[in-house]
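Submitted below is the structure of interest, expressed as structure tokens.
Omission of a single protein chain aside, the complex is shown with its protein chains in their original locations.
Let's turn to chain A:
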Amino acid sequence: MSRGGPQRDGAPVATGRTPRAPGWQENLRAYALEVRGSVRDGERGPLLVVAGLIVICVVFQALDDKFLSPRNLSNLGVDIVGTGLVAVGIVFVLLIREIDLSVGSVSGLAGAAFAVLNVNHGVPEWLAVIVAVVAGTAVGAFHGFFFAWLGVPAFVVTLAGLLVWNGLTLYLLGASGTINIDEEGLVASLTSRHFDADVAAYAVAAVGTAGYLLTVRRRRSRHRAAGMPYRPMGEIWLRTALLAVVSFAAAHTLNRFQGLPLALLIFLVVLVVSDYVLRRTRYGRRVYALGGGVEAARRAGIGVERVRVAMFMVSGTLAAVGGLFVASGLTSASPTTARAAGSGMLLINAIAAAVIGGTSLFGGRGSPWSVLLGVLVIQSIASGMGLLGVEDAVQFMITGGVLLAAVAADALSRRVETRRGRP
């Protein structure tokens, strides 16, 4: 709960705007002290994750100098999207202090449903996509119903779902075996399409940076006009500058390969929209409230059951969308990939991505943006190990270990917080 820490402009849990005297040097110094304090207190700020990411990059680059090549980084930018979208769905469920273990299977189901409908039955691509995504939503609603209205613990419902939907996927694919999807089609282009004009990537970087600056400045002036504490301008400029450096560097790297991937653009849009909904709308506030205290939410008149079902629907939907990106990357749906989806690798990666980025398993804390950092860490490790030709057995152990470490850090930071919260 990094008060005034490096968290991206503060989730509703923590907008550390302590009143500060003007004078930007002092402001920056105070800010640096705050950041240092929050890191020292054992709070996992995104700073620590960034540090970890840098270490990962340095190590893999030292082992194989292709790791930081534009080609590998650009591929990484596409590969994170499938897992990333699934992880964003997980964030919604984690925020209300629940878990969805079925997302891997649901994503496999969506890919298979699309392939069977489109390739085997000649259903138009757009319609097959809609059916696949809506199937994910329906599956989520089904889980949500069992959990919210019948009171079955969510992990059991979704654990059953993990098996059921994986079984259904294998059943759908059973007759035809591997189905190759149209390599020129809509779904294939989700991951293969790149905007090769340099201007595209730079424009996205510029729009993102400017959008950030304008929103934060606008909020600052509104606070100022209302006579309330506001972020010092020095801090805003520093954050904007950091954001600009990172996003333009990313754009530059992408342009040195094939340009901005469509998949990455879609992922960023999903992040921006879901973050906005969660942090700035009345609805999002209810989601956080549910994670912070069900009884309090109920007494405040929030329809707890409805929100719960809705969160599982979001997670099912995003799992299905993520599944289409996975199928797009493989340009096929096959029993082998379906079994892989059911094996839990995607599930574990998605949970790890959410938790590494700072979304808590204990509910009420985190944001969709946490997924971006988390999935970069996860996918960098996977990509690096892939380059080095590390065998699957070792990859499993490492991924499992990373998840455990992330969850342990989450549990520890929670303990620190409760200790501090109740003097």
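The rule is simple: contacts are C-beta pairs under 8 Å (C-beta built on N, C-alpha and C of every residue); 3 or more make two chains touch, one makes a residue touch a chain; residues count from 1.
Methods note: contacts and distances are computed from a predicted model.
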item	value
Complex member absent from the view - protein name from UniProt, among "Acyl carrier protein", "ATP-binding cassette domain-containing protein", "ABC transporter permease" or "Serine protease, S1-C subfamily, contains C-terminal PDZ domain"	"ATP-binding cassette domain-containing protein"
Residue of A:Met228, A:Val269 or A:Ala408 touching the missing chain in the full complex	A:Met228
Absent-chain contact - pick from A:Trp126, A:Tyr171 or A:Tyr283	A:Tyr283
Contact with the hidden chain (one of A:Gly293, A:Pro335, A:Gly386 or A:Gly400)	A:Gly293
Chain A residues touching the omitted chain (full complex)	1, 3, 12-18, 219, 222-223, 226-228, 280-283, 285, 288-289, 291-293, 295-297, 299-302, 363-365, 417-418, 420-423
